[in-house]
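Note that this complex is displayed minus one protein chain, with the remaining chains in position.
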Amino acid sequence: SLDSVMDKKIKDVLNRLEYSPSPVSKKLSCTSVKSQGRLASCPAGMTVTGCACGYGCGSWDVQGGTTCHCQCSVMDWTTARCCYLA
Amino acid sequence: SLDSVMDKKIKDVLNRLEYSPSPVSKKLSCTSVKSQGRLASCPAGMTVTGCACGYGCGSWDVQGGTTCHCQCSVMDWTTARCCYLA
Partner (left out) sequence: SLDSVMDKKIKDVLNRLEYSPSPVSKKLSCTSVKSQGRLASCPAGMTVTGCACGYGCGSWDVQGGTTCHCQCSVMDWTTARCCYLA
């Protein structure tokens, strides 16, 4: 019938144009990266959401969006909390 | 007209195949969870992006992706900063 012809036709066009009914929904995914010393960097594609430091230090900054820098005078380790949309 | 017949036909097919014009765009949503002691956990479905600790302590780690653990020797409270895509 004309109906089924049109049905099929429309689906073909949609497929060819790669229309997806429901695009895959993303999730927030995070991991920690710990390093010796006062710098810790996230893997490529991830960004820093927070940092932890040794010696109870809570003074840090983020360099280049991906590297935690712990500022206290004496420092033994730094952890970057790294997140991205998976 | 043929035009309006086709118009209607195409929309019916799209609806049946659940194509949505603009999929609901997600937002980053965060909340804090504070607990006594040295552990604080995010609700299911959320992940830790950072932690705060009592006694000015900035040394923490994340256990299992959802639990903040404050490491300083004496500890009275822990807060987990928890985020997800809403």
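Labels A and B are assigned to the chains in the order they are written; within every chain, residues are numbered from 1.
One rule holds for everything that comes next: contacts are C-beta pairs under 8 Å (C-beta built on N, C-alpha and C of every residue); 3 or more make two chains touch, one makes a residue touch a chain.
This one's a predicted model, so the numbers in the text were calculated from it and none came from an experiment.
With the whole complex as reference, residues 6, 9-10, 13-14, 17-20, 23, 26, 28, 47-51, 55-62, 65, 71-72, 81, 83-85 of chain A touch the missing chain.
For chain B, the residues touching the absent chain in the complete assembly are 3, 6-7, 10-11, 14, 19, 21-23, 25-32, 34, 49-60, 79, 81, 83, 85.
Please note the rule applied: only the chains that are shown with their structure count from here on.
Averaging Cα coordinates per chain places chain A and chain B 12 Å apart.
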